[in-house]
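What follows is a short report on a single structure.
All protein chains of the complex are present and in place, except for one that has been dropped.
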Amino acid sequence: MEPLILKQKSRRASGIGITPDMDLILVNLIDGLVTGLLLFMLSAGLTLIFSMMGVLNFAHASFYMLGAYFAFQISLYIGFWMGLLIAPLVVGVLGAGVERYGLRRVHQYGHVPELIFTFGLALLIEEVVQFIWGKNQMPYATPEILQFTAFSIAGNSIPAYKIFMIFISIAIFIGLLYVLTRTRVGMIIQAALTYPKTVEALGHNVPLIFMGVFGVGTALAGVAGVIAGPVLGTFPGMAFVLGSIVFVTIVIGGLGSLWGALVASLLIGWITTFSKAYNLRMEDLLTWAGFTKPEPIWDSAWRDLWSITSPQIADILPYILMVLILIFRPYGLFGKRDA
Amino acid sequence: MTDQFTSDPSKPAQRMRAGSMVIPLVPWGIAAVLLMVLPFIFTANSAITIMNQMAITIIFALAYNMLLGQGGMLSFGHAVYAGVGGFACVHIMNMDDFFAGIPLPLLPIFGGLMGMGLATIVGSFSTRKAGTVFAMISLGVGELIAACSVIIVAFFGGEEGISGDRTYGMPFFGVEFLQQIEVYYLIAAWLLISAALMYLYSRTPLGRMANAVRDNPERAEFLGYSARWVRFFSFVASGFFAGVAGALFAVNYEILTEENLNTTQSGLILLATFLGGVGFFFGPILGAIVFTLVQTVLSLQTELWGFYLGIVFVVTVMFFPGGLAGLIMMHVPAMRLGKLGRLGIPYLKTLGAGAVGCLGAAALIEMTFHLRHASAGDHSMTLYWITFDSHTMLPWIVAIAVTLIGFGIVRATAPALAEAWNDANTPDGAPR
Partner (left out) sequence: MSAALELDGLKKSFGQTEIIRGVDLSIGKGERHAIIGPNGAGKSTLFNLITGRFPQTEGAIRLHGQDLAGKAPFEINRMGLSRSFQITNIFPKMTVFENVRCSLLWSMGYRYNFWSMVGRSRALTKGTDEILDQINLTARRDLPAGVLSYAEQRALEIGITIAGGADVIMLDEPTAGMSHSETDYIVDLIRTVTTGKTLIMVEHDMGVVFGLADQISVLVYGEIIATGTPEAVRANPKVQEAYLGEALETH
């Protein structure tokens, strides 16, 4: 998730170290928020789908990638904004189609084959993307109208696109929350989440609801792809890079918990951002804890431990966090015991 | 394999039926002979390389199926156990004094123990639940360890990995494993031993309970077994054999890198195992053989092999969840009825036409790919040993015609095949 931290280099160059600095903290809070919200846009859809259908959609991040590629292709002809509008719809329709013609068929075999199916789908989508667009990164860029500095904090400029990302994600969540809690459809969905059989008995078309939820969930992933593509890069590996983090996120949050997904997404966003921004060194930590550095260090079996820095391990911190959480809270932060 | 409980021989009525007692030795004998003579049939060095790769993949796939097929646990990070076993073995190869004291054929035991050790640690928290939770934990842990390979350089050697030399081991009856063929027999021997052990494991009380827990963990708990511990033991055993596979990889290639650990590798073994079929013991063996052939042979022919593999995999999951082994075992009832022969001609018609149609479709895909991605001005492409200009109409017309005709015949002959299938599976004289 490196490219999100657009101003990383200049900040390091200005020589800000470990000293607490409110401005810098603010900058990183914004950066982490962007990452976290992006993660939540994926994990929210994934959680909705999981809690309703019991299926963990391994290909979820692939729909995110499709969102980025579709938006890129559309933006070539009719511009970024139409891409933002159309690409998620296309992705959502594709997702609904996958549910209708793929998952529903595999469903009869059980949850593990379902998971294997979505895994195969993820592989296939990556291959298809490579087939159509090739292996190289696409020149998908932020729209010109947003290529300016929104404001600066102590010399760190915050690009307008970042603010745009935050607003888009928050707007979508408010919309989602509204639909889920204030509309009739939302009520039915919520009921179907917990009592699918009862809802079906009441005459609602549960398979249609499932298909709709799957479509909306994947469309959400598509939106995430559209807005993240220009900053994180639009390339065939993008699904994989983000995908495993998203799965880790929902495990940390607790499978099936929307709040858990939100908290875990923001937590991961901030942890990775901060550990990249502040160069904490294991050497300092070990020295502080009273260990003496073995000399010569290059010959010691512990040399790797001593040379670890926080930016170096930033990307694996979510996994470490997951393992720790699973050991101490097997059901995740907000998971129900019987999930 | 001693028997703890013996019945009273004076009561013949209590003697068990012979069927469930005899472990079928014939297939194992055939396998052993086949492994012996294969290098005399395929003598080329490249063939031996492929066979080595195949044998290693078979062990790994069988180990993987201890989880997926027999235990119902879907792992997205099983390459880690093989990889770590392999890394440990390369380190042993590099410990001059120690390695000089052990013969190379014993090295896989260390790899196995390493894989088992790691599986014990990870399994202690990952096997609490099966299903989705287990799958996600396996993915996370797999990613974590793969990512560690660039951080813990002392063990994993960073991006370039670590390498060793197998020939520094203690000579084994004079053999120093300088030649590929010697390595082949080492791997083949381990293949036979590991496969037999894994097969026998599936016949032990723990192996049977693994199946029970897979099918109905709750019921198993009410029979006195902790589902968690049963899963844990399966996981540890699987880790051991994965480690053996990793060790053999180390012996064969003498180098291990991050690629041996990462999620791609884990995904590939899932692919191979599932394509072969998780429901039968021999499924992963078939899967590993076919998959290795596809990986080594098809990848030389086309850049798009991953694309085809993806399609085949998704189709398998959707329509043939039993994999290749399931497809084969589908024919057992017809065989018992002695009517398998009646399927021959209909199969030839439909599947032959289907194959032609697939080749046509593949040609279309290849040509589209060429049209889109070949460098500008490069119009000439070679397909099925024919070189032509991909920007002219003729090849397209031919490919489209072949595809349509092929699939057309499939459609036309499918009812006859279904008819023949019903016929072959109905005892003669029985009302249909």
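Letters A and B mark the chains in the order given here, with residues in each chain numbered from 1 onward.
Here, a contact is a pair of C-beta atoms (placed from the backbone, for glycine too) under 8 Å apart; a residue touches a chain by one contact, two chains touch by 3 or more.
Only a predicted model underlies this, so the values are computations on that prediction, with no experimental measurement involved.
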If I'm reading the header right, one chain is hidden. Which shown chains does it touch across the whole complex? B
Who touches the missing chain here, B:A63, B:I145 or B:V230? B:V230
Selected residue (touches chain absent from view) among B:A220, B:V317, B:A362 or B:M381: B:A220
Touching the hidden chain in the full complex, which residues of chain B are there? Just list them. 1-7, 14-17, 20-21, 23, 200-201, 203-209, 211-212, 215-216, 218-227, 229-230, 233, 237
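Definition applied: only the chains that are shown with their structure count from here on.
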Can you tell me which positions in chain B touch chain A when the two form their complex? 68, 72, 74, 76, 125-126, 128-129, 131-133, 135-137, 139-141, 143-144, 147-148, 151-155, 263, 267, 270-271, 274, 304, 306-307, 309-311, 313-314, 317-318, 321, 365, 369, 372-373
Taking the touch rule as given, give the residues of chain A at its contact with chain B in the complex, in rising order. 50, 54, 56, 102, 105-106, 109, 111-113, 115-117, 119-121, 123-124, 126-128, 130-132, 134, 240, 244, 247-248, 250-251, 255, 301, 303-304, 308, 312-313, 315-316, 319-320, 322-323, 326-327, 330, 339
